[in-house]
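Removed from the display is one protein chain of the complex; every other protein chain stays in position.
Each chain carries a letter (A, B and C) given by its place in the written order, and its residues are counted from 1.
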Amino acid sequence: MLYIDLNCDMGESYGVYTLGHDEQVMPYVTSINVACGFHASDPINMLKTVKLAKKYGIAIGAHPAFPDLVGFGRRYMATSSEEIKADIIYQIGALWALCKSEGVTLQHVKVHGALYNAAEKDMTVAMAIAQAIKAVDKKIFMICLSNSTMVRAAQNVGVKYVEEAFADRAYTKDGTLVPRKQNGAVIHDVNRVAERVLSMVKDKTVTSIDGTIVEISAQTICVHGDTPGAVAMIKAIRVILDQQGVQMKAFGK
Amino acid sequence: MLYIDLNCDMGESYGVYTLGHDEQVMPYVTSINVACGFHASDPINMLKTVKLAKKYGIAIGAHPAFPDLVGFGRRYMATSSEEIKADIIYQIGALWALCKSEGVTLQHVKVHGALYNAAEKDMTVAMAIAQAIKAVDKKIFMICLSNSTMVRAAQNVGVKYVEEAFADRAYTKDGTLVPRKQNGAVIHDVNRVAERVLSMVKDKTVTSIDGTIVEISAQTICVHGDTPGAVAMIKAIRVILDQQGVQMKAFGK
Amino acid sequence: MLYIDLNCDMGESYGVYTLGHDEQVMPYVTSINVACGFHASDPINMLKTVKLAKKYGIAIGAHPAFPDLVGFGRRYMATSSEEIKADIIYQIGALWALCKSEGVTLQHVKVHGALYNAAEKDMTVAMAIAQAIKAVDKKIFMICLSNSTMVRAAQNVGVKYVEEAFADRAYTKDGTLVPRKQNGAVIHDVNRVAERVLSMVKDKTVTSIDGTIVEISAQTICVHGDTPGAVAMIKAIRVILDQQGVQMKAFGK
Partner (left out) sequence: MLYIDLNCDMGESYGVYTLGHDEQVMPYVTSINVACGFHASDPINMLKTVKLAKKYGIAIGAHPAFPDLVGFGRRYMATSSEEIKADIIYQIGALWALCKSEGVTLQHVKVHGALYNAAEKDMTVAMAIAQAIKAVDKKIFMICLSNSTMVRAAQNVGVKYVEEAFADRAYTKDGTLVPRKQNGAVIHDVNRVAERVLSMVKDKTVTSIDGTIVEISAQTICVHGDTPGAVAMIKAIRVILDQQGVQMKAFGK
C-alpha cells in the first residue's frame, strides 16, 4: 500500500483579522503547519487551530518564522544562527504547550516563508533549524524541501525528517523549485496538479519545466489553503490519489 | 529543619537593552521568574537566563504577563479569560522549550505586574491563570500571593501551588499588601527586611503597618533584583536566616 | 441649506490582512478615520488609504488608539495621561506626514475603540486627547461623542471640535449610547436607521430606547463600513437625506 501526507499552512489569522479557509480545508489534509505568532497568529488563534485539528484528527506541526508580523515573515532578515535557533525553540514551545493543553502532540516543524527560502540554500540557517528541533524533542520531524540543503542539515544534525514536494510548483531539471517570479512557476490547472502529485507519489518523479523527468523523494506534499480554488484543488488531488490506491496518512502516524 | 525559597524576577533584558543584575543576584536566590517575551525578554535573553540558572542550579519558573512590552506589563489590560489563558499557555510553552533544550525543567509559574495585581483580587483572572498552568503540566507550581484570591483559585482548579510573601513590602492588618503608592509601603532598611523574613519563616507572622501581628503562610519569599542595594539586601537576608538555622531550598525540590 | 457629514473608520487592513470594504464605502462618506498603526494598519496601508481618500475627495482624520494590535484597540489599557498624549501625537504625526506626501491635509482626530469609550466618561483621558490634538495643530478638529465628557474636554482645552451621533446605535433617555451588550443597542433596519439620521440632522433629536424624544447635537454621523450590508445602509441614508434636501459635506470644508 502506498501512503502520502498532504500538508497545509493553517492558523494564520491574527486578532480580528481572518486569513485562509481553515474550516473548509482541514478535513482534506493530513498534516498542518500552525503559525506561531512571529509572522501570523496569536495564542487564541493558535488554540482554535489546535482544537480544529484535534476535531478532525489532523497531525499538527509548528510553522516558525522570522519575527516580522507586518511582512508576514516573507522578508529575509539577516539574523544570526543563535537568534534563529532561540526564536524557533520559543515558537515550537508555545505551540507545544497549546497542543498539550488539548491533549494532542506535535508531529513536526516546517519553517515559513523567507526563513524556508533561506534554509533551502544556506547550510548555516538549515543547521540552526535542525538543531532547534532536536534540542526540543527528538521525536519531532523536520519538514525539508526535497533535494535541498535542508535535507543535508537534518542528516548532519541527526534530527528526524521527511522530504516535501510542492503540488502546484514547477521544478527545474535539477529538482529545485522554479522561482515564483519566473513564468510558469505556479501551476493552476487542477488536473495537471493532481497528475503531478500522483507521479511524485507513485513514480517518485516529476516532469521539470523543460520537459525532463526528474527524480524526487517526498513523504509529504505541500498544498495551499489560502488561494481561490484551494479546496477544489485539494479535493481533486485526493480523488485521483484515491482512484490509484494511494492512501492519505500523516507521516508521523 | 526549616526551609525557605527566595524567588526573584530575572531575564528582563530585551534585545540590546539590559535590565537587572542577573549575574550578581542569581547565586543568592533559589528560584527565578523568567520573563517570557510579552512584557520583557526575547528568545535569546530567555535562553541566556536559563543557562545561567542551570549553571547555578537555580529552579526556573515562567513569568507571563499582559502583552505590553512598552508598558513592561505594568498597565492593566481588559483581557478576557480566554485571552489570559491562551496567552499564559503560550508563554509557559516558550520557556518550557528553552528549558528543555538545556535539559532543565520548569518548576513554577508566577504571573507578572498588572496581571499579578489583577489576580490578587479578581477570581476570574486567578482561575484563568490556574487553569492555564494545569492544562500545560500538573507538575508545575503556581506561585500565589499569600492570603489572596490566587490561593483560592489554585485550590478550586486543583493546581499545585505555593504561597509567597514579600520581603520588603508592608502588610495591612488583614494580611494584604499595602499599596505601593501609600507611605511606608516599601521597606528599605536591610536589617528590618531580614528580620521580617525570619519572622515570616519561623513564626509564620508579620508585623502589619499598624503594629498588629498578622498570620502569614509563605513557602517562598519574593526579593527584588533590580533595585540599588538589591544584592546587599538579599545577602543580608541569607546571613540572618543561616544564623537562625533556616536553609535555602527551591520549593519544588 | 442643511449639511451633514458622514464619517467612517477606514484603513484597518494590516500587512497581508484585509479588513473592511474601503473601496466600496469610500464614495458614499464625506470623512474617514484612518487607523494609525497602533490597533490596525501599517504605513503602506495608511498611504493606500490616503490615496484613495484623495481620489474621492474625502476628508481625512486620524484614528489613534491604545497600543494593542492583537486586541484591535478594543481592550481598555490603564495608561497615564502622559502616555495617552504622547501616543496620540505620535499617531497623528505619522498620518499627517503620509497625507503631506500626497498633498492633502488632516481634518480631524477621532480616537478608536476602548480609548473612545474611556474618553466618553473619563475627563482625564478626554483632556489628554484634546491637549494632544491642540499641541499638534489648532486647525485639527476633535470628533466628540455628543452629550459626553469629550465635548467638555474639547471646550476646556480650547480645541476645535464637532459632535457626533451614531446612525445605528440606540440612545438612552439621557442622550448617551445604550451599551452594546444590551438588547436593542444596535439597530439593523436600514429604513429606521435612515429615518433616525434624518431626525438627528433636521430636528436635532433622536427617539430613545424607551420612546422619549431626546435632544442631540451632531455635525457628523458615524456609519460603519465593515458590517454586512454596510454599503446598502449608507446608500439608504444618503438617499433619504438627499430627498429631504440635506447635503453631504465634510465638516471641515
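Operating definition for what follows: a residue touches a chain if its C-beta (ideal position, glycine included) is under 8 Å from a C-beta of that chain, and two chains touch if they have at least 3 such contacts.
Note that the coordinates shown come from a computational prediction; the quantities given were computed from them, not determined experimentally.
From the options C:Leu2, C:Ile44, C:Met123 or C:Ile213, the residue with contact to the unseen chain in the full assembly is C:Ile44.
Among the residues C:Ala135, C:Val186 or C:Val231, only C:Ala135 touches the chain that is left out of the figure. One chain is missing from the display, and on subunit B it is touched by residues 14-19, 42, 69-72. Residues touching the missing chain, restricted to subunit C, are 37, 42-44, 46-47, 82-83, 86-87, 89-98, 100-101, 132, 135-137 (touch as defined at the top). Annotation for subunit A: contacts to the undisplayed chain at residues 67-68, 70-71, 75-79, 83, 114.
Everything that follows uses one rule, which is that only the chains that are shown with their structure count from here on.
In subunit B, the residues touching two or more other chains are 83.
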